[in-house]
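To start, I am sharing the structure in question, which I have written as structure tokens.
Omission of a single protein chain aside, the complex is shown with its protein chains in their original locations.
Moving on to chain A:
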Amino acid sequence: MATQTFTIHYFASASSYTGKNTETLPAPLKLSLLFSELESRYPGIEEKVLGSCGVSLDGEYVDVTPAEEKGGDAEGERVIEVGSEVAIIPPVSSG
């Protein structure tokens, strides 16, 4: 059992799909590996939910696209550190 973790919050369709509002996952984790990590825990989530979601890391929106897909190099890629707070942000519906 990993003792080093980060917290991840799910909202709306993401919370329905996972059946959870929040959980902790092993840290550190490369940001670009977040979606595949979630896919391995919740098969189908990437296509059905995450494709239309934003991601925040410690209160800031971040890009989770792997560097190689963007034509960049993998160095300097962001990492979700121990104790960080991640949130999966589905399309919003206030008002």
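The rule is short, and it goes like this: a contact is a pair of C-beta atoms (placed from the backbone, for glycine too) under 8 Å apart; a residue touches a chain by one contact, two chains touch by 3 or more; residues count from 1.
Note that contacts and distances are computed from a predicted model.
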Chain not present in the shown complex, as UniProt names it (candidates "RING-type domain-containing protein", "Molybdopterin synthase catalytic subunit", "Methionine aminopeptidase" or "Proteasome assembly chaperone 2"): "Molybdopterin synthase catalytic subunit"
Hidden partner chain, residues of chain A it touches: 7, 9, 11-13, 15-16, 19-24, 56, 59, 61, 85, 87, 89-95
